[in-house]
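Just dropping this structure here.
Every protein chain but one is kept in place in this view of the complex.
Per-chain numbering from 1; labels A and B assigned in written order.
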């Protein structure tokens, strides 16, 4: 007769093997490597919590120290490849296969290792996709996670950076996998229970907070006049006419400029309360002035941001907070919210081709995806109407009767026509295609597909791709805002002029915007110090961002 | 340094009476533009010294658009460039044309 509980038995065996290194659930940090050798099995699927922001760094270092003769061929399933140790495990032969989402900080090294065949790549996912697969065919046998504190029963407090942890633990623990948590400290009573102790099997005290990067801090001091111009175009040419209330912003300087223009330029346009009221967004410091000026009703967050904790705790009407007063973030829920409940995504990218496909891949760097493809796509499962969604749908498909017409999410790519080092934003062919050929991938790593993109904003104007009726119009609309790049200079001037007459292309002057007004004095904060002052001293930026 | 020089016929004469104006600074990704009222009102010259080599075609396009769209007639323009992007160049040129058209100080 079949044994229906082999996985439970396997977990029990792992717990028994680990128990010899533990007192109760608590393992000493010094014993971590032999402990991991005891609880892991060759070929295990392992989620080593590497999130967009927080990192189980102690566990990552320990995993990289296990004997590859004992533990090998692990299949790593984790959203972020962020720390050097995340790749060390592949170099040492401890791990072999990888399924992941984001690898920004390790983009160059992961590219080298993929080319060199040291990593067998499953796929590069979006966050929601990888989380979904945790529950279907990539369920971890062991999860190595990070939290702020734990009690002796294993109840975990994840603090403001909850991020992926509930998703990882849910998938692992309820499918008879083993959960090991590193915590900053072990306490008698956790401030709030983010993960119940019966889902956590071992806890190790790191004696210090987990590693976390301030990924969402953009110094207003670095925002250029051209970025301010693109922000003015977005506010007056998109946010106002569509009435965008629910949205997500990328992390670039163009969108930071939009955030900083709301209380000044947006106020002048009379848009407070009309746009930008509900957000799926990390706690961007650059949104502080708009929050303080009464623009924002509420924000749900994927994670937190270094230095923002006190500010968030003092603004519970705006943010989601727990009984302890601090932020509760959740990447899976916020990604879902961004996908289904937002009417606009706007973000910067590195390359856009003539179909509107965009990518952040360059030939020698593989940064992965993160959340942009989920935010930056039209969710075809959406059913609830909203004004911007219906208006965009009508622009794209004027002939279908309204009750049968799909709305459209606005997916906006914003940027300057030339990036750092005078590299053009617009290209004939994405580097992502060259990469796919080199690695023999069935799919090129496209961040946002052209058929999802509705608008492209550059300093030269806004191209509304919803109004393009064929691929030629689409190409000329893109060329028409591509400025002095080669793509832009090779435009069909007559066709671009006709597209402009139809409002497919809108120039700054068509919107009543004088590029000479795009001045840094328009920014509600011009420095990190201004942001700290605007927060009433509650925002405490990390030292690297200070000039005082 | 790459040196470029353009002489264009200018449809719109520069406004105002100021003899000269200067905008911008020479820094990475930035440039300075010195405008002097020194030519016939239907002519504009632009001399460029740039740290970024190989962008002559783009300079020609930016300068031609500027002279066609803004009041540049009569101006002798000299640029020291620290590798600015075309959008920054166009913005500085426009700022310069506005500045020299302002009241003589």
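As a working rule, contacts are C-beta pairs under 8 Å (C-beta built on N, C-alpha and C of every residue); 3 or more make two chains touch, one makes a residue touch a chain.
Here is the rule we use: contacts and distances are computed from a predicted model.
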Between "Branched-chain amino acid ABC transporter permease", "Protein YceI", "Biotin-independent malonate decarboxylase subunit beta" or "Cytochrome c oxidase subunit 2", choose the name on the UniProt record of the chain that's been left out. "Biotin-independent malonate decarboxylase subunit beta"
Absent-chain interface as seen on subunit A, which is shown: 221, 263, 289, 292-294, 520-521, 524, 526-527, 529-530, 532-537, 540, 543-548
To test your reading of the contact rule: which positions on subunit B touch the chain that is missing from view? 1, 20, 22, 25-27, 30, 32, 34, 36, 49-51, 78, 80-82, 105
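Simple rule for what comes next: only the chains that are shown with their structure count from here on.
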Given the complex, residues on subunit B that touch subunit A span 52, 55, 57-58, 61-62, 83, 85-88, 91, 94-95, 98
So in the complex, the part of subunit A that touches subunit B is made up of which residues? 224-226, 416-418, 422, 459, 483-484, 489, 515-516, 518
